[in-house]
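Removed: one protein chain of the complex. Kept in place: all other protein chains.
Letters A and B mark the chains as written, and numbering starts fresh at 1 in each.
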Amino acid sequence: MSQPHAQPMSKATRHVSINERLLFEQSAPGKRGMELPPCDVPAVDAVEALGVEFSRGPVEHFPEVSEIEVVRHFTRLSTWNYAIDLGMYPLGSCTMKYNPRVNEFVARLEGLATEHPLQPVELSQGCLRILRTLEEVLEEVTGMDAVTLQPCAGAQGEYAGIAMIRAYLADRGNPRKKVLVPDSAHGTNPATAVTAGYEVVNIRSDASGRIDMAHLAEYATEDVAALMVTNPNTVGIFEQDIARAAEILHARGALLYMDGANMNALAGVARPGDFGVDVMHMNLHKTFSTPHGGGGPGAGPVAVKKHLEPFLPLPVLVEKAGGALGWDAHRPKSIGRLRAFSGNFGVLVRALAYALAYGPGMVEATRDAVLNANYLRKKLEDVYELPFRQPCMHEVVFSDARQKKHGVNTMDIAKRLIDYGFHPYTTAFPLIVPGALMIEPTESESRQELDLFVEAMRSIAAEAAETPELVKSAPHSTRVGRLDEVGAARKPVLRWTPGE
Amino acid sequence: MYPKNYKYSQEHEWVLLEGQTATVGITDYAQHSLGDVVFVELPKPGAKFSAGGVLGTVESVKAVSEIYSPITLEVTEVNAVLANAPEKINQDPHGAAWLLKGRATNPSEMAGLMDATAYEAFVAEKEKEEHA
Partner (left out) sequence: MRYLPKSDAERRALLAELGLSSMDQLFDSIPAACRLERPLEVPGPFSEKEIIDYFRARAGENAADHTSFLGAGVYNHLRSVTADALLQRGEFLTSYTPYQAEISQGTLQAIFEFQTLMCQLTGQEVANASMYDGSTATAEAALMAVRISGRQRLVVSRALHPEYRQVVDTYAAHLGLVVAEVPFDARTGQTDLAALGSSLDAATAAVVLQSPNFLGALENVPQAAELTHASGALLVTAIAEAVSLGSVRPPAEADIVAMETQSLGLAPSFGGPFAGVIATRERYVRHMPGRLAGQTTDAQGRRGFVLTLATREQHIRREKATSNICTNQALCALAVTMHLALLGKEGLREMAAQNLAKARYALAELEKLPGVRRAFTAPFFNEVTVEFPASVRMINQHLLREKIIGPLPLGPYFPEQTKRGLLCVTETHSRGDVDRLVTATARALEAMGRGARAAVPAEAER
């Protein structure tokens, strides 16, 4: 019925591997994958040592497999994944750039991977120097006065930022009640505001995809704590009135929060601190190349202007007399501790390694990122609807309006893109563009890879018009077809149980 | 399509008032917008809601929707079928997939709701906006 490909593939295909069962299904009593050195102290009987009411036997149904089976198991599983190492991820606002391997190497060094966060500070100066250097780099890139590296991810960074705003305003007598969020914002923005105890008010975007300044001026009352803005915004366009927005907010005693997810368009070119931002977070797993690893870990540092410094989360890295670095945990106005210990150190090492590789040349990465996105815009604007026609920054947003006429939507196109050897772009976001195709190539893509992507997208557009069923039933070349998400949500099966 | 003896809210709930007993559900338009329903969260008997209060939620793979009480009521019965078969809401939203029954404490509120004809027109307008 359906053909696997309308055109011969220009890219290498992924391995297609045999079906690999679950670990538990390959388990057999007595097999083991790792042996320990013998115990060189007298053995103790667990029941005697703990008491029978605190003891347990071996963990029931825990896997028992050999080393080679484990190696084959995970190697085979890995061949079912797409990855940056294989090809482009055009995902908007995700900044899926190359994850340099030297970053992995340095994060694993003896003397870095081995350190305990509670060990004496005098024996941790190397770690602290790494953190301080990264803070300085981020202060310079953002144009802000101080940075905390504590938050584990962007969402936690956002939470810290809004919590600091709240603490700052409370310190001045009134934390206020509302936070303004553009309707184009990423879902974590309103979720964060609510977690911090605020009511969310959505601000319209105008016809050019930017924040409607008249709407903002109307809604920026004395009851508003902050506006949360992403810049460039989620349709890839620079908010040209942002300095004016900052003025409006500051005049009413409110603050400007910037979601730094799109810093890949600004690093070395423009600094949020210079256009009125009071506090912002960054996603190191985006702009600073730390690996996504299938969904994390990341890090979400927060940069602030001086007036928000007293509210930084604990602990704060400070330089003591004599140049030694240490932690300051006695800050009465701090929003508190966000997590135990001192941040995702391993991720921070990788981010610094990335920054050191580029130095001031980081601006070249930004330029290539914006060049690449505009190139895709140019090469696809005649076949896909472009709701905002001006040049974009590091990402471009199309809509599926033309393909909808043939019954093909953005999800279908995205799934068909898989057959061409690419990961889908971001579908159905931002919400202000119905049927959105959000595409961010990043600077890591060569001309060849970009042209392959263009070729694929143009081919799919043609298929949508001529053979829509082929697109709607995609993907055809994957190990499993479209999976039943409804069944998964109705009757969730979230673990293996014996006898399955 | 929309039963003539029901009344309809702007939030796409329907209510049938028989004496003092109100039966409440969500409309065909609502189930269609949500897509395949996977879960329904409903209140317990005895719970009281004023008109516009949040009764519970209907969850699909892609979205969660609050259910607003069209009128002030005290819950007397909840549709037990939906716990194991939430998909009934997609199949028969106006009939077998009623959500709950309650005692209407202020029946005059029914006058503020739309009748079937008005609701059909309301929905037609919404659909035109979406495809604009």
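The rule we apply is simple: a contact is a pair of C-beta atoms (placed from the backbone, for glycine too) under 8 Å apart; a residue touches a chain by one contact, two chains touch by 3 or more.
Values in this document were obtained by computation on a predicted structure and should not be read as measured data.
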Missing-chain contact, candidates A:V147, A:I211, A:V224 or A:I237, resolves to A:I237
Only one of A:V347, A:V383 or A:L470 touches the unshown chain, namely A:V347
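Assume only the chains that are shown with their structure count from here on.
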As the complex stands, chain A meets chain B at residues 485-486, 489-490
Within their complex, chain B touches chain A through residues 36, 38-39, 59-61, 86-87
